[in-house]
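Left out: one protein chain. Kept in place: all the others.
Order as written gives the chain letters A and B; numbering starts at 1 within each chain.
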Amino acid sequence: MLRFVVRRVVGAVAVLFAISVLVFLIFNVVPATNPAQRIAGKNANPQLIENVEKEWGFDKSLPEQYWTQMKLIFTGQVTSYSQAHINIDQRILEGIPATASLCIGAAIIWLSLGILFGYLSAIRAGGLTDRALTVLALVGISMPVFWLASILLYYFTYKIELFPSNGYEPLSHPGRWFSHLILPWITLAVLFVGFYSRVLRSSMLDVMNEDYVRTARAKGLSNRRVMVRHVLRNSLIPIITLFGLDFGAVIGGGAIVTEYLFNIEGVGLFTAEALKQQDFPSIMAVAMFGAFFIVLFNTLVDFAYAYLDPRIRLGTSAA
Amino acid sequence: MSVTPETAPVTAGAGGPLLAVENLRVGFATEDGRVQAVDGVNFELEAGEVLAIVGESGSGKSVTAQTIIGLTRSPNSHIEGSVRLRGEELTTQSEAQLQSVRGSQIAMIFQDPMTSLNPVYTVGRQIVEAIRAHHSQVGRKEAHAQAIELLGAVGIPEPERRVDDYPHEFSGGMRQRAMIAMGLALEPSVLIADEPTTALDVTIQAQILRLIQDLNRGRGLATILITHDLGVVAEVADRVLVMYAGKVVEQGTLDDIFYDPQHPYTWGLLGSLTRLDRPRPHRLPQISGAPPSLLRLPSGCAFRPRCPHEFAECKEVPGLLPRLPEDPNHLDRCQLTPEQKRRLREVEGRIGLEEPA
Partner (left out) sequence: MPPEPEKQGVGARQGGGPWAIAGRRLRRNKLALFALAVFLLIVACCLLAPVWADHVAHTGPNTTHTLEKLHEGGEVKEVVEPSGKAIGPQFFAAGGRFFLGADGHLGRDEMVRLLYGGRASLLIGITAAVITTILAVVLGLLAGYYGGFTDTVISRALDVIWSFPVVLLGIALGIALAVGGLSIGPIHLKSSSLWIPTLIIGVVYTPYMARPLRGEVLALREKEFIEAAVAQGAGVFRVMFVELLPNMISTIIVFFTLNIANNMLLEATLSFLGAGVQPPNSSWGTMISEGFEALYSQPLLTIIPGTAILLTVLSVNVFGDGLRDALDPKSKVRYEARVGTAEPEGGVV
């Protein structure tokens, strides 16, 4: 077991390293214009560009550039020229509570509803409920986030002023925190609810045909027991692993549009603003931040999978 | 390895058969048409008896067995006929009523113990689950202790340790024993074993068959043994049903089938058995052709296309009748005369099916 953990962690670090190289390449080697100019931003003067060149090491070789830039990012010293010289890393940290509130809340919603709908679809497979839920799920995964957000914003914050339209209130005011987040939660969750309900449905239909489900019925267990203890339990394994990956992806960068639309001051909003300003250092930093979370959750998912499936945990079977 | 009898063998024939299946018909609606998987099967099972149902894939033997405990019920299955356990009709019972029969009065074990046990729960937990589903008043500790006892009774060494192991930590033979233990947990009167040895090594097969035999003799556990292998049947069975394309084509005692088989299909099955006490034939004879698609059954006798002895009468569907005056319990579906049958079934000095002309 320990070897398993060590191997995964080493793998994760390796991937993070590769990603950092990729980010570096994307931002420094791929574009056709002068990198220093890009970093200095749209409103740069030649003196500023020269300063940037020195600070970011563009006068040195590529590997040295890489090292310099990564150091800047990871030691919290990278500043943004386009956005009033703010300390990027700090700004990212400040944005985490909002982003976390958004993502965790949405995750709870999509996981519970996704499992519920998937379960209902599967036990009434082929019937009207199933068809209706499938169509709903397909609509959910086809819906562009901004379309849904626009409709929710227009009808529920403007036409009927049910919820506030933007901003994020910290947890210290739970009522306001909730009312500011409810619409963003729905927006973010809809796509995933559709997707997860279909994955669970598919998974459950597969499991229902397994031999051990037939054995469970032959033992005289009630339908409810067979469905929950045998079918659902085994079907949830792929769901949990998928959830880990998706949650990592959402925290890492999947909530950008939602935060932007609802003006939630999290990491995503910061990213969207940086994009508008073509603020390269910020985008680089955010990319690393996002990648870190994804790799972290990928690794956690590997561990979770090993825990949930005893076959993996305990190694190969006896002779 | 021994099995301690916990109940005295039940005397046979005490007021009717234990299990009676009458004119059972099971059809499925598939996207390619209607499939009649079981077409008029009749048999009786007495207490303490071992009945073997033999046939190839698609013969309907598994569907018959699963229908007995209602596992084939679904929106696209159509079940007719009667299944009576101690006189009580099972086909009309609700799902909830059948659930109390399954496992506790009629237990069923399946072919592949690796896939038939849930990989995420320990074997002990699955046995405990079976016990407590029917006897909810039994506490978890007590059920756990019973599980250990059961594992020991089927010959698993160190049961107190193995009870907390997962299925994939058992070897194939041990897994099947564990499944059998789970089947015995509620002391059923009937055990249905669907191809219990097919997925196992030959050497392990013998052990499992011995176990089933001991359970039958020691506890008087009536057993329906489903298999495609006549060799397996010879070890354990009292009576044999041979099925083909959803119908029973021959039915009789073990001796009847092995020493006086009446149906060409049975000859074919016997002929393809290798025997240690005879010289090896030049080539292992096989029944030529393949079982028919249930969507497009041949008219008349279903075995016709593969039978070298076909004649004019075979265009009519033959009935399952006792055709030997001295043996009213030996039934078959072949319309050849008994003399013809005795002559035609001798191929190269042993019972077998001739190559078609």
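Please note the rule applied: a residue touches a chain if its C-beta (ideal position, glycine included) is under 8 Å from a C-beta of that chain, and two chains touch if they have at least 3 such contacts.
Keep in mind the model is a prediction, meaning the values are calculated, not measured.
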From A:Gly105, A:Gly220 or A:Gly252, residue that would touch the chain that is not displayed: A:Gly252
With the missing chain put back, one of A:Glu94, A:Asp130 or A:Glu265 would touch it. Which one? A:Asp130
Considering the whole complex, not just the chains shown, which residues of chain A touch the missing one? 15, 18-19, 22-23, 26-27, 30-33, 38, 125-126, 130-131, 134-135, 138-139, 141-147, 150-151, 153-154, 158, 202, 205-206, 208-209, 213-214, 249, 252-254, 256-257, 260-261, 271-272, 275-276, 278, 280, 283, 286-287, 290-291, 294-295, 298
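Just so we're on the same page, only the chains that are shown with their structure count from here on.
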Distance between chain A and chain B based on Cα centroids, please, to the nearest Å. 53
Within their complex, chain B touches chain A through residues 69, 71, 75, 95-96, 98-104, 107-108, 110, 112, 115-120, 129-130, 133-134, 166, 168-171, 179, 182
Show which residues of chain A lie in contact with chain B when the two form their complex. 126, 210-212, 214-223, 225, 229-230, 233-234, 237, 308-311, 314, 316-319
